[in-house]
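Missing here: one protein chain of the complex. Every other protein chain is in place.
Right after this comes subunit A.
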């Protein structure tokens, strides 16, 4: 018993050691920012939905300071900010088309 158990244990530990590598980072919004974010700070946005491994829907704004800020997509100012970002993109699109 002790020999068999020891052999199996050693083999198992070696196998697990080979399998272990660095953990991947997984981040999710779990809470919304209460205040508004000034439009001048917003560079872009991402969308988080509950259809993946996160559990609340959110809009994540990327800011000039390098922060990612979680916001509530049901808020009017959030949709307004996204609309303004879209206007910026459309303006850039027009300029590139003219060139």
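The definition used in the following text is that contacts are C-beta pairs under 8 Å (C-beta built on N, C-alpha and C of every residue); 3 or more make two chains touch, one makes a residue touch a chain; residues count from 1.
Keep this in mind: contacts and distances are computed from a predicted model.
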Name under which UniProt lists the unshown chain, selected from "2Fe-2S ferredoxin-type domain-containing protein", "Proteasome subunit alpha type", "SAGA-associated factor 29 isoform X1" or "C-C chemokine receptor type 6": "C-C chemokine receptor type 6"
Residue ranges of subunit A at the interface with the undisplayed chain: 1, 4-5, 8-9, 12-13, 15-17, 19-35, 37-38, 40-41, 48-53, 55-57, 60, 63-65, 67-71
